[in-house]
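A short write-up of the structure that comes next.
Shown here: the complex without one of its protein chains, the others still in place.
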Amino acid sequence: MSDDYKPVLRAGSDPLVFFKYPGADSEGEVARGHIMAAVMSHALRDGDVVVMGANSLIPLAAARLAQLTHAPNLTILAGASGGVNTLVEPLAPSSGDYANLIAEAVLDFPEVLMLQMGGRTDVFFAGGLQIDKQGNCNLAFTGNVSGQVTLRGPGSAGLPWAMRSGRAIVYVTSHTRKTFVEAVDFVSLPGATAEWEQGSWGGPEMVVTPLCVMDLTKQGEMRLVSLHPGVTLEDVLENTGFDLALPEEAAPITALPSPEELRILRELDPDALLVAVV
Amino acid sequence: MSDDYKPVLRAGSDPLVFFKYPGADSEGEVARGHIMAAVMSHALRDGDVVVMGANSLIPLAAARLAQLTHAPNLTILAGASGGVNTLVEPLAPSSGDYANLIAEAVLDFPEVLMLQMGGRTDVFFAGGLQIDKQGNCNLAFTGNVSGQVTLRGPGSAGLPWAMRSGRAIVYVTSHTRKTFVEAVDFVSLPGATAEWEQGSWGGPEMVVTPLCVMDLTKQGEMRLVSLHPGVTLEDVLENTGFDLALPEEAAPITALPSPEELRILRELDPDALLVAVV
Amino acid sequence: MAENRTTKALDIETAVSTLVPDVTESLWVGGMHMHNVPMALVRECIRQGKRFKTLYAAPSASLAADLLIGAGLVDHVVCGYIGFEHLGLAPAFRRAAEEDASIQITEADSGSLVLALQAGAWGQPFAVLPPGIEQTSLVKQSPSFYRQVEDPFNGTARFVVEAVRPTLALIHCQQADQFGNGIFKGSRFADRFLGLAADRVIMQVEGLVDNGQVLKYPLQTGLPGFRAAAVVQVNFGCHPTSSHRYYNYDDVHLRLYLQAAATEEGFRSYLDEYVLQPVDQEDYMRRVQNQDWGAITGEVP
Partner (left out) sequence: MAENRTTKALDIETAVSTLVPDVTESLWVGGMHMHNVPMALVRECIRQGKRFKTLYAAPSASLAADLLIGAGLVDHVVCGYIGFEHLGLAPAFRRAAEEDASIQITEADSGSLVLALQAGAWGQPFAVLPPGIEQTSLVKQSPSFYRQVEDPFNGTARFVVEAVRPTLALIHCQQADQFGNGIFKGSRFADRFLGLAADRVIMQVEGLVDNGQVLKYPLQTGLPGFRAAAVVQVNFGCHPTSSHRYYNYDDVHLRLYLQAAATEEGFRSYLDEYVLQPVDQEDYMRRVQNQDWGAITGEVP
């Protein structure tokens, strides 16, 4: 969203009339946000119960896209709003937006946490200030051993419980050496734990960035899966602060969204937030 | 309610149209149920949050009577229904009745338990299969030491948490030696505990029966407070299975409801359930 | 929603035969006292001879528990409350407890059981109880249910109960869409909570509504669809208990049950007449002769 975009407060409205964002050019380029949403969508399965937290623009688009294509029985728990199966009309930047209440049900937020921590979800979307080779994510703070905090993040929020929420899909909107580090300064979300390796807990299944798609090997090391169009292996390695494992053969190019997927993503997103977000 | 009373199922209705019970003679006698309701009402204070469980016909009438007379800021939590400040129009025999949803709010029942156990209520109404000299109540079972169950009751329900719910008002609709025993076979509701004597916990404050009103001495022994009209001290002692403490002077006669109180009780209770219940 | 979304609407016989194992680890039935109890589902379970190793009876179980216990389909009951409120005690439960020892009873209380269910729902291994329970007979009666830990914040001994995750919950909503989005038109009792907590939920409803109506009023949805394994539409499915806004409980029939079930023979003939013999809910309704069913089939908004 551009900085000179000036929304006004929304007037009182009935539940089926929502805040309108200014329209964007739906004939424009395929953006990184579109590619990331489509990749995440493909990782979702029919019947999955998918939960997301704050700042979940791309995951929300991905989950709704999956619902409208290959996963009609997927359930979306739209973060702070408590909305269940929001129609995502339109895609809104804040997880607690009223737009997410064009939905089938609205849970109290403690109930969302309960379902997540109680193991009633299949997929959890997560991010972090730092992500390391083992898939650990840090949303608390960075700092050195003497206790000096160099960057105070928001806090660990719901990340500690990702392993109870099924497959974690980790995503970031910037791929740099500051984000992808050898070892996080603080573990908010445990990555490749022993329990994950044994298959008894969930854990990071996929990592999606503006440059590429990664996963974890069985040994719990982050590995390149595919490069987004126009991105080279060098781009990724230069911007990754640890030795990234590589696939046995040359990494393929991440598939673009199909024309139908792109049409749906643009329809859900009249303000082209997916273009602006990355 | 007489046995040949035959209600039909209630048709679908809007929230302000309720099931009508056949009317009763509002000019009839002052019943024991009226006296018990008025006595309990007098024990309630303005601002009290009052919670009741199953089978709470008399407590519900008492709480609403208090609200309409001396305690306009009293709050009623009407048991299973979850209704908060039900208008009691009309008084219904089951705590979960839809009539109790003519109210200001409807809580989920776990929330009612939470408020009760969390100490957010001031008065709790309780009963029992057996009640003993120390005010202990038993709603589980009676039986002998060898483990043989002689009367299986419903179970302890919410009674174990009475001491967390403020002042307990104990009531029964039959006063016999089977009910008032030397020592209960099973403690569902702890009566005069050490914590109660020290004032750090709630506990039984008043016991109301069809014959009399009782309380607990500071030493935690049940004591006669007043005799209902027409009841003699001998009636009470013959029907009480332990040595009942007596007041220093002769026990007074329980005050009858005032004409205004009686009018209100009869208005709330078109089916005269308060006449039938005792 | 996509047109190829799978419906969860099933007929009651199919729902019970396919979704309830012949021997189910544990069961928790929704409703309280004579309200919102999914009796049609319970009768169908009995008809199909489903067995339940453990029945959780709280906050306030009544006819469903008494029938299941009387029919001999329950091995173990964890009891917070089983009774009929102002109408009396539970006759089959009484007989099981007073006369034979065929059933194992764990004496518990409704508060602790709801906290155990809540712990299960959150994935907590156990729930700590507020102080006070140590003053009751419960902790001596049920030492394996009520255990102790030391409070790490102040060293006090605390009683705790193990988390409960029921294998199966049977729940009544007044309405739902075919995807299981359930609507309570009156009290939710502990049913929303139970529906969020249990491993598998079968939902009984008076009527199916369009998904569009659910989308229009999402704040009234009591249970989100993904928690329901199946939705079963049954007319008067809670009878003889009530369904708020639809019909009151039938106290004539409840009294008939209590009178019959006072003896083992009476219980058997009630079970035969109203549970085992009826081929379906319509047949059941024909056998209940004190109701003018036609007078109360009006639609509820």
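As written, the chains take the letters A, B and C, and residue 1 is the first residue of each chain.
The rule is simple: a residue touches a chain if its C-beta (ideal position, glycine included) is under 8 Å from a C-beta of that chain, and two chains touch if they have at least 3 such contacts.
Predicted model only: the values in this text are computed from it and were never measured.
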{"item": "Among C:T6, C:Q48 or C:T156, residue touching the chain not depicted", "value": "C:T156"}
{"item": "Contact with the hidden chain (one of B:S56, B:T75, B:S156 or B:T240)", "value": "B:T75"}
{"item": "Interface with the undisplayed chain - residues on chain A", "value": "3, 6-14, 19, 54-55, 57, 80-83, 93-98, 101, 106, 108-110, 113, 116-118, 140-141, 149-161, 163-164, 186-190, 193, 195, 201, 277"}
{"item": "Interface with the unshown chain - residue positions in chain B", "value": "15-16, 49, 67-68, 72-73, 75, 83-85, 87, 101-107, 111, 113-115, 117-120, 164"}
{"item": "Where the missing chain touches chain C, by residue", "value": "115, 118-119, 122-131, 147-154, 156, 158, 160, 162, 186, 219-220"}
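Operating definition for what follows: only the chains that are shown with their structure count from here on.
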{"item": "Rounded Å distance, chain B centre to chain C centre (Cα mean)", "value": "27"}
{"item": "Whole-Å gap between the CA centroids of chain A and chain B", "value": "55"}
{"item": "Multi-chain contact residues (two or more partners), chain B", "value": "none"}
{"item": "Numbers and ranges of chain C residues touching at least 2 other chains", "value": "none"}
